[in-house]
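Have a look at this one.
Heads up, one of the protein chains got dropped from this complex, but the rest are sitting where they should.
Note that the chains are named A and B in the order they appear, and that numbering of residues resets to 1 at the start of each chain.
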Amino acid sequence: MDKYLVSPNPHVHAAVSTRSLMRDVVIALLPALAVSVVFYGWKELLVIAVSVASCVCIEYAITRWLLGKPSTTGDLSAVVTGLLLAMNLPSTTPWWVVFIGALVSIGVAKMTFGGLGQNVFNPAITGRVFLLISFPTYMTHWEMPAGLFGADAVSGPTLLGRVNEQGAAAVEGLDCWQTLFVNVGGSAGEISALALLAGFVYLLCRRVVKPWIPLSIFATVALVAGIFHLADPAVYTGPVFNLVTGGLILGACFMATDYVTSPMSTAGGIVYGCGIGLIVTMIRYFGSYPEGVSFAILIMNMAVPLIDRAFHQKKYGRT
Amino acid sequence: MAKVTFKIGGVHPDDAKLSRGCAIEVLPLPQTLYVSMAQHLGAPAVPCVAVGDKVKTGQVIAEPGGFISAFVHSPASGTVKSVGPRRDLAGNGVTHIEIAVEGDEWVEGVDLSEALVKEIPQDRTAMLDRIKVCGVVGLGGATFPTHVKLNPPPGSKAECLIINGAECEPYLTSDFRVMLERADEVVVGAAIMRRILGDCPCVIAIEENKPEAVKSVSGAVSALGYEGISVLTLKKKYPQGGEKQLIDAVMRRQVKSGALPISVGAVVQNVTTTLAVYEAVQKNRPLISNVLTVTGDCLPVESQRNFLFRIGMPLNYIAGYAGGVPGDAAKIVSGGPMMGKAVADMDAATVKGSSSILYLSESLTRRKPESACIRCGRCADACPMGLEPFLLNRLRKAGDLSGLEAGSVQDCIECGCCLYSCPANIPLLDHIRMAKGQVMGIIRERAAKARAAAEAVSPKEVTKENK
Partner (left out) sequence: MQTTIIWTIVILTILGLLLALVLYFIAKRFKVEEDPRIDEVEKVLPGANCGGCGFAGCRAFADAAVKAPNLDNNYCPVGGDEVMKKVADILGYEIKAKAPMVAVLRCNGSCDNRPFTNEYDGALSCRVKAALYCGDTACPFGCLGCGDCVDACQFGALSMDRNTGLPVIDESRCTACGACVKACPKKIIELRAKGPRGMRVYVDCVNRDKGAVARKACSAACIGCGKCVKVCPHDAINVEANLAYIDFTKCKLCKKCVVECPTGAIHAVNFPILKAKEENNG
């Protein structure tokens, strides 16, 4: 080189980029995706493929043709949104419903706010909630796992759905630990808590996320559910049941920890997590919906700017 | 002993101390030396020689231009060829004295022997004066005049002298080699500064990635038998060598914003400064040389060097002596890769504080395109001052100066951790440094106004206080 570079310090950079972080999230989601494909077969694969492909294509179309800017799909954030959206949908969702979900996720929740980093609400959850409200039949119709590429599957409500209709008695005698490995009906993200946790441990090891938000969500859910369960075990389900069922683990580990829509400080993260945990249990116990993780995260997303204002890093020499 | 480190933030860059095995070599003198008048923090020195004057090695050629300033000495014997502006490594014009080298004939009264002088003089003022006259400045980076730092203002007392051997910057090995090869002198220098500061305890702090240095300095401490000097091993973390971070690591105290380290009883001096203090006090040798590492990721290990250079040697002379600039070097840095200055002009001369010539390859150093902030908070996690660079950058964009001040932008130590760790490659530090300058200006202006107002109200009381 005949002309040397000149820049302010620092002159080296850590081997980390938006793309590498997103790639790690994709890798962390793989075990859970694999389990869901094994249980739901090609239908699930189709949902995942449609979701990811539509998210990426929609983002590309909006950035390139609507905004006339260079495409940002290379950062893989659209892939992550697509995967998370797919994991929140039943395997029986028709492809066009998945596409509408992707359109809302990327087009409405992400790009209208200015793209990655600007959105207030988690895109995947926004898409999912939109579908839940618009197409309740598709969204609450769960197919019972029938094995890889199995023929006729039985359909019915999820565990939480049953609890919502009949109270805690509906799941009496259920071995909660069993659901850690395979859940009884649900979306891809609800089927195997263990696979999700394995992915989350990977994220922790790679230092992509910090554990405080999920831990505070779990702690709050366990605490609140414990109190209610002690008060009236016949009506309110116990803490362990609440922790391992539904989308709590997926939501806490992968959706609530979304950088863009979560607080930046550790203390703020704990407040945010506690808020989510509280709202989840309230919706599950008293709401008309059987599951409330999505709503809880969306509600707390709104509080993030306030939390960020209230909680700051501990500064050096200023106590 | 338990290893310690500072509490807030920090990053772990690959330390790449490739030149650690290279013993310090003495560079021969070039034909011409260019001695800068701005080699230290504070006012530039004022030349006191004229064109055509004959000078000897170690002779004073420039005097301090203010209270915070330093003497500059001739690095060789010869003739003054010119006094005038010349470009420094940033390409800005700075007054230099050009000396045509004729030899290395020292001024009288300098002890040139290698023998270790163990006996420490008793007279504190005389020692301080020696340090001042010999032009010793902090060689850890800031080049703050050492005699000012060793003379705490009345009312404050040094409780701990910290000798900074952290050398937390990747690649650099000059401090390491000094600790390895000149451990005895460093320890005597530490004992001298301890005496000047009123016999306060002294800690020589060394990062764990330099076990040989820990061994060699510990050996020297026990062999020389001075009281109150101990060696402390630190965990490896950047920016451990930052003054405030080191005080936190060693003393578990934090310097308040805007205050000097002495406010918590700390005085921090670099190991090479300590060596310079030894040479000044015990040998009457002015600071005209320092150790510099020639290294980099694109320089083969066998071409890497640690040199003892004289100030005023042009960078390209040193680079040429060491075998030339490697072909795939994309950036040349003077100093470490985290805080060093990129060299815009290789004709620039070395100064007292020069610590390296670092060749970085394009893949390592070229900045990647900036993308949107994803609010990951890595910059805030990395900031050793506990600031929130993402927030400061946003406030800067909005031009919110009071918000920036509330966000403590003025506390930024410009260590580069935020930009280093940003996955979106946002030039956080570049912008924050500008904002810091603006806010510091406002703070200074306000302080000046407050002082003027106080003087206007009660001029008598103020004069009394001054007395």
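Quick note on the criterion: a contact is a pair of C-beta atoms (placed from the backbone, for glycine too) under 8 Å apart; a residue touches a chain by one contact, two chains touch by 3 or more.
Remember, predicted model here, so these are calculated numbers, not experimental data.
Enquirer: Given the contact definition stated above, which residue among B:V133, B:A344, B:A372 or B:L401 touches the chain not shown here?
Expert: If we include the chain that is not displayed, B:A344 is the one touching it.
Enquirer: Using the touch definition up top, pick the residue from B:K7, B:R87 or B:R124 that touches the left-out chain.
Expert: Counting the whole complex, the residue in contact with the absent chain is B:R87.
Enquirer: For the chain left out of this view, which of A:L5, A:V37, A:L116 or A:I249 touches it?
Expert: Here the residue in touch with the unshown chain is A:L5.
Enquirer: Applying the definition given at the start, please give the residues of chain A touching the unseen chain.
Expert: Chain A touches the chain not shown through residues 3-8.
Enquirer: Contacts of chain B with the missing chain: which residues?
Expert: Contacting residues on chain B, toward the hidden partner: 87, 90-93, 331, 342, 344-345, 365-367, 427, 430-431, 433-434, 437.
The rule is short, and it goes like this: only the chains that are shown with their structure count from here on.
Enquirer: Which of the residues in chain B come into contact with chain A in the complex?
Expert: Chain B residues touching chain A: 8, 11, 13, 170, 244, 248, 254-257, 259, 327-333, 337-344, 358, 360, 362, 364-368, 371-378, 380, 383-388, 390, 408, 411, 414-417, 419-421, 423-425, 427, 429-430, 433.
Enquirer: Across the complex, what residues on chain A touch chain B?
Expert: On the chain A side, the touching residues are 1, 4-14, 16-18, 20-21, 72, 75, 77, 115-118, 259-260, 262, 264-265, 312-319.
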